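Every protein chain of the complex appears in place save one, which is left out.
Coming up: subunit A.
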Amino acid sequence: MTTPDTTTRRRLLMALPLAGAGAVGVAFWKMLSGMEQGSFNPHDIHAPALNRPVPDFTTPDLAPGKGFGTADLRGLTQPIVLNFFASWCIPCLAEMPILMTLKEQIPLWGIAYKDKPEDAAGFLRHSGNPFSRLGLDQDGRVGIEWGISGVPETFLIGPGGVIRWHSAAPLGEDTIRDTLIPLARTLKTP
């Protein structure tokens, strides 16, 4: 009943778990040694890099915003600030008054991250809407393309759609005054 052929197959089958565990073990070892040498950092959010073009993405034309995408950012002639926010995010709520003053100095574009349209609309109705253009990222996919680690996150986009600056924390008045605005000023084309 057990021919040599089936015995071999059986032996190979039983060795599969070992082979799988071995492969995973080697991968873990590579990760660990990479972490020690600094070449591998799983906590590093390295997309998208500074001074690189914005990633490919698009947000739908859906109320409360009209949506925008890569092409709109690539076509920029003046710098703008792109802010990821969400109605469920309390730091975003706290950041809103600052954004309302910032919009006087530089155009603000917003993306509502993992948010329902009606929630985002209610949020902006309640706290004021600082955004001149608004996109919705309901499933968080755009956030993945941009590599955001949470909300709020803010990017300064230069002319031609190049990422010039990035902050993963809520904006403070001093950050805006000392870093964001001076940097934006240098990017302005006459």
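To be clear about the criterion, a contact is a pair of C-beta atoms (placed from the backbone, for glycine too) under 8 Å apart; a residue touches a chain by one contact, two chains touch by 3 or more; residues count from 1.
Convention: contacts and distances are computed from a predicted model.
Asks: Quick one: find the hidden chain's UniProt protein name among "SGNH/GDSL hydrolase family protein", "sn-glycerol-3-phosphate transport system permease protein UgpA", "Heme lyase CcmF/NrfE family subunit" or "ABC transporter ATP-binding protein".
Replies: From the choices "SGNH/GDSL hydrolase family protein", "sn-glycerol-3-phosphate transport system permease protein UgpA", "Heme lyase CcmF/NrfE family subunit" or "ABC transporter ATP-binding protein", the unshown chain carries the UniProt name "Heme lyase CcmF/NrfE family subunit".
Asks: Just to verify: which one of A:50, A:71, A:94 or A:169 makes contact with the chain not shown?
Replies: The one listed residue touching the chain not shown is A:94.
Asks: Can you name the residues of subunit A that touch the chain not displayed here?
Replies: 7, 10-11, 14-15, 17-18, 21-22, 24-25, 27-36, 40, 42-47, 87-88, 90, 93-94, 126-127, 139-140, 144, 147
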